[in-house]
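Of the protein chains in this complex, all but one are displayed in their positions.
This part shows chain A:
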Amino acid sequence: MTQAPLFRPVAEHGLLVEFGDRLEEATHAAVLRLDQALAADPFPGFAEAIPAYVNLLVRFDPLVTDHVRVAAHLQALLRQPAGAAQAGALRTVDVVYDGPDLAEVAALSGLTTGQVIATHLSGAYRVALYGFAPGYAYLSGLPDPIRLPRKEAAIRGVPAGSVIIAAGQCIVTTLTMPTGWWIIGHSPTPILDPNGPRPFLFDVGDRVQFRQVTA
């Protein structure tokens, strides 16, 4: 059971709605429920909502509304009967398991590379939040046997499309950026298509399944 959320003001244009301070599934589910309810029933002056693990940043136009009125609208949404959060679409992402760190992940996990691949494929992933860089969707649900801390130092210039894991999460990268996560493969599935009608494959809350492909 989650507690009544806290509303924390953010400058003249935001309210951070906080459902807890620890990473728990019920807390994140409450964030997603409010995010969905707000998308279905926005208030005048609504600008955007940014979901994360335990809170939702609701941004608004201060020329149209203010913190008190936005909080009242959100309270009304929260009072609605708590239907189950929508399950989120299932997205399939192809992976070629040819990453430079695959062997080291296997060695550190006490597994063969084949077992690392099978373990990664067995995960039930969800898009927890976006962060770090455009299109970087943090996928929760990495299976325990291949949970490793981040590497000591980041590697520069890791190409877009890399499948990287660390700290219980997985990301399919969308830009060439540095990373300290373990690179286990690459994906030919477009995650960020800047000119497409739907530039981002995932929305927060979506479920993700990986599928092994060769080259």
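In the analysis below, contacts are C-beta pairs under 8 Å (C-beta built on N, C-alpha and C of every residue); 3 or more make two chains touch, one makes a residue touch a chain; residues count from 1.
Assume contacts and distances are computed from a predicted model.
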Undisplayed chain, where the name is taken from the UniProt record, one of "Biotin-dependent carboxyltransferase family protein", "Cell division ATP-binding protein FtsE", "3-methyl-2-oxobutanoate dehydrogenase (2-methylpropanoyl-transferring)" or "Multisubunit sodium/proton antiporter, MrpB subunit": "Biotin-dependent carboxyltransferase family protein"
Contact partner of the left-out chain, one of A:A30, A:V54 or A:L142: A:V54
Chain A residues that touch the omitted chain in the full complex: 8-14, 16, 18, 21-23, 47-57, 59, 62-63, 66-68, 129-138, 175-177, 194, 199-200, 203-204
